[in-house]
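The other protein chains are all here in position, but one chain of the complex has been omitted.
Order of writing sets the labels: A, B and C. Residues in every chain begin at 1.
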């Protein structure tokens, strides 16, 4: 059966023993750790909702590869409808989770790698495509979670990989033999790597003749020998350690740094190794697919931001005020632009030679540009509507204190009919939505940074043809 | 044959004799007037391109109504693909015209009226739908141009039609008999009314019990007795009178005020008369469809703005400058958001009971909100890239003057390889694109004003369901 | 001697015993608590720098009241130069502290209250002005820190104080006798109340005939009987408890809720009591002065944001990149507008009858509008320039761990010549600057919320005279 239940997912993790460090401690059973479990809960929802009547429509599809129903998270984009369905699925999920459920990185990586594995085989007679298909069958049959290792630590960003003083600032092949390769390096911001079964590792940039050893793509189990996950500290994790004032009471995100300390990878898990001209396209494919994903997931988070702001207005006693409505409309506008451009980039997708469909890059990057710049303003508008209590509500422990608890109950009451507790819960949610560094920074830098999106837009926008339109109207004859 | 050639279109106008005033003069053959002919040229392109191989794909479709190929401009939206095709057609056209080709107002009005004619018949047993089908068959068979009369002059905008001191500030029925009705009033900003064969007149706002006489919708020939077209003066029309410094050398827009001086309309041209509860939905349908149209046409104009800016940079000797590229990317971003949200609103369309598809109103109004606010910034960026010569290039007559012409040739030269003449032509185009009042004001107020778009977004965005999402994540139990 | 040293300040706090609760615990010596001490350090800098050669120029001035040099923080605004000096002082301080040093709330309250105490005496023959002068002399001679209690908890915000179900949602007089009054209520967001010696309590809104008991203004020691300070939890306080990963290694802000549980106030500390028509002007004065203060302090924080971003670019190996420079220019632009409008509002100040100068309200509120909306974008630009490492750098404890510490040292290295430790310190500072809820929410809601600023601008901008200018140019004759 190609679809796991949430329980089967949790069960499957018991067989994984990743090396993990959290806040300075080596942690044996990381999946039980309070800083990990809220993101596992999000991933688990991708399994639970796939069994749900409404959720199933979004999350499940027939795979041509194994001729079975599989999770969309482990499927090729076989037509524009798959891409439309993906955007809607991601929005559906974040509306219910309010943060990251992580499985889209793997999905986008599988498709991004697939296109170039096919192209590389065609040029060089390699057999990466077949290897990838074999890997994907395994993933589909076992309904696995894949994290995508893209972002290297990069060292001095003005230098290419081979120019760095320390050659390990980009992940690279340091040894190879008949059975496989040995890789070294570190991937940073690895969304939920401790929730995944496998990683799919992709080069982070274009490579050139001199940096062939950096042009490497492969799959690897999350607990392979030599892989070390180091939890990166975010703004609000102390609440989770305390189990109070969580804001989002069930779900949260983390993104470890993953160090590859001379990790061995057998050849049948390798999908690129040295054919440097495919490294750039691979990561550009990934970026463009992943910006397309953000168009779905972040517009879903946007709905939560809008809902939280509107609820705060209601709880403050200001349910239908002209200036608040104007702000809500502004919030909606941005979220719909993010969503709409992602939907449109699905509609205007084109088939690649591998059969996988590639979204329109101008529209998908435009969606991400709005996320990168304007979603921060949506967050600000939510704070503006909610009011100052986002800053500094007393702790739940204060509410539990018998001396001051009743005073807080009394004085933090808003409109009649809403309990102080519910009001405080809402402000904690807003705090989490506004100030969780992993989420907010992902709005800006997730799936590449805004400058990358701008460059991608410029490279793909065909400005020369637009110049021709203008010249024609001006009556300028072109030779 | 249901598709006219451009020549047949021009020929067909010879049978029309509209009453027209231009800059204070009564004009007999308005279709030959220099201020009218550049918009006729734009409309003519909708005929020419329908015969063209590439254009035909965009512009022509099978009508179920007459079982023939017809212009998309006179067709119902029978499925989401029709709506997608419409957006792409409009973009295709403005890329080639750089301004308005006018036929979308009629197309949107036909569909907007159709939905409510059907609903009204269902409620009251009227026969508006059949009348509309009969009218539409005539339009399709003759490939006619329809202007849509929506915007009334409105008088004191804080008052309803029936509260106005002068009851004629909204068009209304002033008499009726067995053969038809008599209407009085004035519709303003009637895009290209003098290029049209017929008008389709629609109420401009919601109506109530007390304003039944204002709830009237009908078709009328552009030269019916009592109809007076008065040309409204725009910023640049003096150039057209002179035939120099046109900027856009072939195409231009105008939008007369059309006065209805007790015009008789036979019953079979009447599609609503007194059933006031359908007036609001009718104009809201129109607005939502027409904002969807803008998403296509204005993103096409956007491509011309981008092309003009990029060409100016090249002509100034600055073809690949970092800050100019950043500005071009910003221009593209806005235009793609306008386009993308319009495409997405097509994909998410839903069928009405009439069979006609209605676009997603949140997405179509979001598209228009970007046009209304951000397209002005796109224009500014074009000016910023082009430089100060947008302000005040000497006249073509100066270039023709033997004493100073050579000096101007010498001193207004830009980069090598581009003639001074071409450079000046380009600056004239940019001036036209930036300062033609009819175009720029249409970006802001066309298809309703931004406040209307905001209200439409708010009314349709289902904020209550978003509140539920937020409450659930915050752990707030709802009763 | 009217100027304390920092040591004398710390010493003086030993005589204060405020009732304080922090994260659910009653705390005896709150001034030693790790969550309090970083803000005390900021306040202490206002004393230290007053002794410093450069700092003295900003911070010290002659008081006419006691004919001695005093801290500007306890001085009337006696002329426009005092107002200019204030803006520059506040900028000077935040450039060195990077967050709040709190003393401006008391300074602004003293002046705001002074103007209306004088006006009230003039109208009613009360003696509030003399009482205030007496209080101020005491403050000046002892160089005290004053917090200003303005913001009430407000309950249902659509209701006036007397309409609330619970009458205590705005602070009010609940009893009075010959010696004084008894007050009840709660003031929220009380910036650094546990760093202060006294509070100056001001009504939070306009009052009417029916809400006379809410029109009350008075001074009270921070440890008066019945006053309870409850620490409000912010995003990053867990770092301070741990003493690692602070970001800003010395300074931080907090803003307790202060509950007045039937607090007695002797008459000579009362500066308004029942004369309701002065409540509104008092809080409006305060707001306008405090927005003027923000113009100084937040533009100083802005310099830190700019510096942090520029340093991150350098540490990442991208010291002089075109798009980063463009972003830095954008950041500077906003901060200079905030500063410039505040400077200009000082220059255009006008004397009130009390002799105290009132800043230009349109310019001071304009400054705050830029802070409220655009400073959030400055923060976003800082994150955009800095890159993804703002989200999730591993903890200092990970760096201390002998197994992974060296790997982190290796892989988180940026450009040559900068230690990994310094790079991480910088990212922690950026995290603090971007995600400390008390600071960020203060940008938006401090000194009133943006809607208040807009209304103040509109009320003071004299739009009628602008209408006259337009009509005159249009050739419209006015009767």
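Keep in mind that, in the parts below, contacts are C-beta pairs under 8 Å (C-beta built on N, C-alpha and C of every residue); 3 or more make two chains touch, one makes a residue touch a chain.
Please read all numbers here as calculations on a predicted model, not as lab measurements.
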Hidden-chain contact residue, picked from the options B:3, B:133 or B:153: B:153
Where the missing chain touches chain B, by residue: 21, 23-26, 151, 153-159, 165-166, 168-169, 186, 188-189, 228, 230-238, 245, 254-257, 259, 261, 316-318, 323, 372-373, 376-377, 380, 383-384, 387-398, 400-401, 403-404, 407-408, 410-416, 431, 434-435, 437-438, 440-442, 444-445, 449-451
What residue numbers in chain C mark contact with the hidden partner chain? 84, 95-98, 247-251, 303-304, 306-308, 310-311, 314, 325-326, 328-329, 332-333, 336-337, 339-341, 343-345, 347-348, 362-363, 366-367, 369-370, 422, 425-426, 428-429, 454-455, 457-458, 461, 463, 465-476
Using the touch rule from the top, list residues of chain A that touch the missing partner. 322-323, 326
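The criterion applied here is as follows: only the chains that are shown with their structure count from here on.
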Distance between chain A and chain B based on Cα centroids, please, to the nearest Å. 40
Using mean C-alpha positions as chain centres, tell me how far chain B is from chain C in Å, no decimals. 51
Residues of chain B that touch two or more other chains sit at 326
